[in-house]
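What you see is part of a larger complex, with each chain still in position.
For clarity, chains are labelled A and B in written order, and residue numbers in each chain start from 1.
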């Protein structure tokens, strides 16, 4: 289901781009998906919903002011990193991670600047990766998030408590008896944690938002979250961290990116994506333990590292069919275009005989 | 005021290139600027002056031995990282940061090798960044400085005391009553800290050296330092760190780089540069806190990170006019050439009508 009525509307265009920006966090260039996801966040906490909207608007507006490429803006690509950085800075400076606290004026100014900075860093990383036909993904958010979160915890004008949320498997009790709720809560939370929402129902609402635009996308998010649970359980990870979705959110994003979005979905690319999900799950633990002494959360760094390595690396592998970022729409479309192109080539070559 | 008499002199050429190398730390390709700055360093401490000269000579000589591009050598571009690494290694191994101690023979050999290594790393980073038309800035110094400083603190033949200088806001008392001297001392020290000089008068002398070659350059250094003070104060940073110029030296460099040197100075690029100064100030605190557990100083890493992100990123923004590093001379010249080019284009297109 696409929904392009307002993309070029003089008055509502900006709203459309911003909603697409929310959808782009999970690769959905669709304002309706964005709206449903925004609703899911509001369902959990209006503060997070509000700050998500502020972030996406600031990121998009910065790109407009700096006269960035209009197509990128219109597809929401300048908004999703700003949206995430806003929510992240509130989440990790709030006394209650689950619902968030309203930011002070100082913190609000700081968040606006951080969201603006993500648009500059997005342009920068896109330029660097351009020749390799790989997208910036959420790296602008991860980098700006880390750099800005560090300082925010130390300025006396920002009254941040200690991190209210465990961010590493070490901080959970090592309980390894797994009961049923770990499945439906863990999977829902994994989707929710992409947006820092510790609410498994919100997670399933986000999944609905994804499915509106792409069922394969939603399916691969589920595959990623399930693979992560299986890996985490069989390697004896703490039950609390699995149920909170921490092992799964990077894997869910990796599954979506590699399973049809940036690679044409085939049996081979599906297995490649599943391997990526397995590695993402282990590396979440790895990066979490690495960052713990300095008190930084992993964000979606593991997803970006694994997906970059596997997408840049596939240039050397003929077993996979890449989709350049500029052509990536939905797994369904990517596959249809690929099959059509192959059919064309077959006709051409049979015509030549 | 340019001063090109000795650049191709058979005997004094090397001296000219080395003095330009000192000037290039603050983007001034002018031997007289270099001489004034060298004088400012000697005014604070003859040891720092001596080691600055050794560093710039070693860096430049290494490039000559390896037959690097003659124009780069002649413009002092192989010297400024060596100069900084020399001063840094002495500053952070001296009992008294302010005046420095004469290095032992072992440390001296080590510094010479570090300065030589900066020339290799400069060539390396320049090659990598070449396609993006962005300069290496002081990154060779930052990387070689970090790597060499770590080891120097541990070899038993080098008798280094503990870091005598606080390098992070955490290490200052949280006093946030600001009195007048914070202004003139903080700004002077911010300029001085670019060369690790904890002496505000030396800072203003360095500013004079900059102004000899470019008044806009000197102005933007001031703008950077002032913006940094305002940001640090309004976010409640410790008074001592502000007065020591620690919040400001990265912002001063960012202001100079973005405000006219690598981007044609316009209202838009001025605002872009001011935004860069704000972000540099926050990120100094961020990186300082990040590096504190391992005892490393920030050096000019924040300036490089922010400037790289904003210069590589601007390739995607039509609101700004870049100046390729090979053409960047002074903000004044860059702007003049840009206006002349635009006037030419206008004449051409009106002629066509």
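The rule we apply is simple: a contact is a pair of C-beta atoms (placed from the backbone, for glycine too) under 8 Å apart; a residue touches a chain by one contact, two chains touch by 3 or more.
On a predicted model such as this, the values are computed, not experimentally measured, just so you know.
Of the identical protein chains in this complex, 2 are displayed in place, while the full assembly in this structure file contains 3 copies of the same sequence.
As a working rule, only the chains that are shown with their structure count from here on.
Once the centre of each chain is set as its mean CA position, chain A and chain B turn out to be 37 Å apart. Residues 65-69, 72, 106, 110, 113, 116-117, 120-124, 126-128, 131, 147-148, 150-151, 153-158, 293-294 of chain A touch chain B in their complex. Partner chain A is touched in their complex by these residues of chain B: 131-132, 169-170, 174, 176, 234-237, 272, 275, 278-279, 282-283, 285-287, 289-290, 293, 305, 308-310, 312-320.
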